[in-house]
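Pasting a structure here, questions to come.
All protein chains but one are shown in place.
Then we have chain A:
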Amino acid sequence: MINEKITTIQNMNVHTIPTDKYKTNTLVWKMKAPLTKETVTLRALLPYVLQSGTAEYPSVKQLRTYLDELYGATLNVDLSKKGESHIITIRIDVANEVFLQEKIPLLRKALKLLSDVVLRPALQDGRFVDHIVAQEKRALKQRIQAVYDDKMRYANLRLIQEMCKGEPYALHANGELDDVDRITAEQLFQYYKKTLEEDEIDLYVIGDVQEETVLEAVASHFLLPNRTVRASVKETVSTKTRDKVNEVIEKQDVKQGKLNIGYRTNVTYEDDDYYALQMFNGIFGGFSHSKLFINVREKASLAYYAASRLESHKGLLMVMSGIEPSNYQKALQIIEKQMEAMKNGDFTDEEITQTKAVIRNQLLETIDTPRGLVEVLYHNVVSKRKRPIEEWLSGADRVSREEIVRVAGKVELDTIYFLTGMEGAE
């Protein structure tokens, strides 16, 4: 179904996926390291400094002008966490020249550019350029602060902070505000060199490409330093259980309350129960036919959104919903009742069949986009468990009612977080 070839070049895994579905070719560079308090902010800053200039195009303006010349190739970066790993992603998406009147080797140029961005950054006196670092520190602070102004994201962040206190997962992928100012261009450059030596690196090339051509171009452009990679180290994910549910109520000047609830599933991506957990989440709150949507929104008319999602590598299940502040107890009760129903096996065979169909559909749709495909395949890098796409498809399909109930039995309520209005009722 997906023709993914993996070749290791200098301890870097090159994944080529040839397909003629798209009008563009996509390059995705991923670097993985443990999520730690000491490195989280350095790491959050690094890719933004890298995308601000290369040795050849040492300013944003020069670099972006060159991207325009490459028919508007896009270059963007982001940070994410999977379980207790912190991942830097740098993407370039470039038109396939087949569709242009002018024939220029865009893919080759894009590969060269990506290698320049990650390996030949703009430097000054052997370290990152001071004013670029200063600008990106300012932008990083704004990025961290932006979460506070988006109440949905904020409530989600606060739930995780409260729930995972003391665990690396409580850290935000964008780093810590208080640590930004202290970072120097010199220190960041030292950290950068270390990441190239130690991080687990994966490069995905998807599109109208030939494996040999890609590998040849990679071998000539990507000259990595001597690497002592922690080859496919799986970060240990910390878990903890509470003897008592943690309830946190916070007041702000908001019109809508945000009720976010965190559960420990005690199942992660590598477990055999993973597919059963996906099914559990699908029936409980993952879709518009799920219990949360039907009961909180459609029947009780309490919310516009009421849904749940999984963090599979960490083993968390998060419920989120936006409600009238005075409906806190009512909504909470309905949600708890749905969880009870799951644990008691109180769901129909029809719900099971429906959920299987929708999960299959969702996966096939995800792998229709280059970006979604990389995200699905990258799970295999993050986890020790390798699951081919075919297994994902058959995995959920084979899950029985008993397995879903068994997984439901493992799910434990951990933290209830409620962001409410200033005069919000208790």
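In this text, contacts are C-beta pairs under 8 Å (C-beta built on N, C-alpha and C of every residue); 3 or more make two chains touch, one makes a residue touch a chain; residues count from 1.
Just so it is clear, contacts and distances are computed from a predicted model.
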Margin query: Please identify the absent chain by the protein name in its UniProt record; candidates are "Gluconate 2-dehydrogenase subunit 3", "Peptidase M16 domain protein", "Acetyl-CoA carboxylase biotin carboxyl carrier protein subunit" or "Cytochrome oxidase subunit III".
Written below: "Peptidase M16 domain protein"
Checklist line | Which of A:49, A:79 or A:94 contacts the chain that the document leaves out | finding: A:94
Check: Taking the entire complex into account, which one of A:343, A:360 or A:379 touches the absent chain?
Finding: A:360
Check: Which one, A:181, A:243, A:350 or A:423, makes contact with the chain that was left out?
Finding: A:350
Next item on the list: Spell out, residue by residue, where the missing chain touches chain A.
Entry: 19-24, 59-61, 64-65, 67-74, 93-96, 98-101, 131, 135, 138-139, 142-143, 145-146, 148-152, 252-256, 287-289, 297-298, 301-305, 322-324, 350, 353-355, 357-358, 360-362, 364-365, 367-370
